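Before anything else, here's the structure in question.
Omission of a single protein chain aside, the complex is shown with its protein chains in their original locations.
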Amino acid sequence: MAGPAAAALLELSNVTKRFGGVAALDGVTFSAAKGEILGIIGPNGAGKTTLLNCISGVYRLDGGDIRWQGASIAGMAPHRVARLGIGRTFQVVKPFQSMTVRENAAIGALFGSTEAHLPPRQAFERADEVLELVGLAHKSALPVTALTIPDRKRLEVARAVATNPRLLLLDEVMAGLNHVEIDEALEMVRAVHATGVTIVLIEHVMRVIVGVCDRAIVLHFGQVLAEGEPSKVLRDERVIEAYLGERYARQQRGG
Amino acid sequence: MGNFAQLVILGLLAGGVYVAVGVGFGLVWGVLNIVNLAHGALVIVGGYITWQLFTAYHLDPFLTLPIDAVILFALGYVIQRGVINRVIRAPLLFTFLLTFGINLIVINVLLLIFKSDFRSVTPSYSGSGIEIGPLVIPYTRLAALAVALLLAAGLAFLLNRTRTGLAIQAVGADRDAAQLVGIDLRHTYALTFAIGAACAGVAGGLISLIQAITPTAGEPYTLQAFVVVILGGLGRVSATVLGGLLFGLIEVFAQSIPGSGSVYANAIAFGLLVLVLVVRPQGLIGRLR
Partner (left out) sequence: MTGFRSLPDRAGQRWRRIFLVLGAVVLVYALAAPLTSLDAAQSAGLPLLADKLWFRIATIIAMFVVMASAWNIIGGLTGYAAFGNVAFFGIGAYTCGMLVARAHWPLFLALTVAPAAAAAFAALIGVPLLRLRGHYFAVASLGVSVAVGEVIQNLEMGSKPVFGGASGLFLPIFRSDYRDLLFFYLMVAAGALTVGITWWVLRSRFGYGLIAIRENEEAASVMGVNTTAYKVAAFALSAALTGLAGGIFAQWNVFINQENVFPIEYNIQMILMALVGGAGTLFGPVAGAVALQLLIQFLSGSLPISADLPFVPADARPIVAQVILGLLLVVTVVFVPRGVIDFFGGQSRFSLSFLRRSLRETSV
């Protein structure tokens, strides 16, 4: 088997997705190793969310292959991908509106990966554990409509963690948060990672990438532009100029 | 003249009615996102106005069409402004039930006024027509097709070339953005529904020339309008014209199959509907919303 390491959990090779004539993903190849935190960055429209949608089965591929522990999962329905142990969050949060925070998290534990899939009573117990982990325990009885934006993002993570995933795909869970909130969110990601979950996270906020990621991949126009250690990738001339733009370059020089 | 050509002619003539019924329905659906279950009832209101004017004042049925349009325009404006506007942001089920309630009211008020007797409009020229081979095409049906196409063309012109039409389209595309550029949402919604109702009125006038009407005669037209709009594709007048004519053709051809008869009109319509929805949800030439 080709690939960087035998421990690769998820491997993408030449993944391509078109909308009409536009290729949102154009031959994306990378892999995520077991136990790492992999960051994916890129400007708006680079194809980051499309990538997650392809992995989690929401979109069908137009080309290439996605392998999970060596076996292809391309074209699999979302619920089957989830059962394999791939959890995800949505950038635009999609809570179950009429439910409480606790019930939302419980849905993840009721279904989710084959290791999760608990009967209702245990699912609610698991929900409580997960809410503790992400720091929402004191709000578990509230309706989701009463949550603030940062808390809704936490709930997204809680729900995904409750599915008991081996790989967690986080879609911009820190976008729109302030500095304090980001620090709290970073704590949360580290806490989840400490339970043994591999994490792929999409981010806009550079501090996040440098702060928690072991490795970063830069997507640009649906292609992988650079890959490597976060601080190095962010200092890469091509990345700064071609993609991060003038402003970030100035910022880097200034401070 | 072959059998096939005859069926094509008959199909297009039947399709004219569906075009007339479909354009107003499609406009309301596309812009307001309301499936108007009272559309067929409004169509029949138009039919009764024509019948009343024809029997009481001996007005030529084709001359009554503008009157149908004006009266239904007013009725439609009031319905939308007074009632539907109040729940337009509620979940789909509610607007569905609401328009069904309006349908119930309109039909039963018609029953109170006109009773359930069959009424037909038969001007002196209703028996004559053009002979093509063995086929006699009544002038009324030909004129009905022409009027339906004119109606569609007029609507397309209104939507694409006038200020009001562009406002309607803007509201259909993005309610909030339209409001930001200064469009009066309530008025534009009411106007849209009123225009849809006016189209229904004209369609009803045409239908009264073609078939005998009763207060409940409009019900099948609601469902057929839905199929026509889906068939062509939501969001364009031209698509509805195509859908309407095609629907007429399909109906006539299906009925010509020996044994099936005309009794399966609804079954055919909905078999077709499900097929189109599953295979090509955006319709033949429609845009996906």
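For reference, chains read A and B in written order, and residue numbers begin at 1 within each chain.
Here is the rule we use: contacts are C-beta pairs under 8 Å (C-beta built on N, C-alpha and C of every residue); 3 or more make two chains touch, one makes a residue touch a chain.
This structure is a prediction, so every number in the text was calculated from the model and none was measured.
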Sole residue of B:105, B:146 or B:177 that reaches the chain not shown, by the stated touch rule: B:105
Which of B:18, B:77, B:189 or B:247 contacts the chain that the document leaves out: B:189
Residue touching the undisplayed chain, where the options are B:67, B:83 or B:166: B:83
Hidden partner interface residues of subunit A, rising order: 56-58, 77-83, 87-88, 90, 94-100, 102-103, 106-108, 110-113, 116-117, 119-121, 124, 141, 143, 159, 163
Contact set of subunit B toward the excluded chain (per top definition): 29, 33, 35, 83, 85-98, 100-105, 107-109, 111-112, 175, 185-186, 189, 219, 223, 226-227, 230, 259, 261, 263-267, 269-271, 273-274, 277-278, 281
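Please note the rule applied: only the chains that are shown with their structure count from here on.
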Chain centre separation (subunit A, subunit B; CA means) in Å: 49
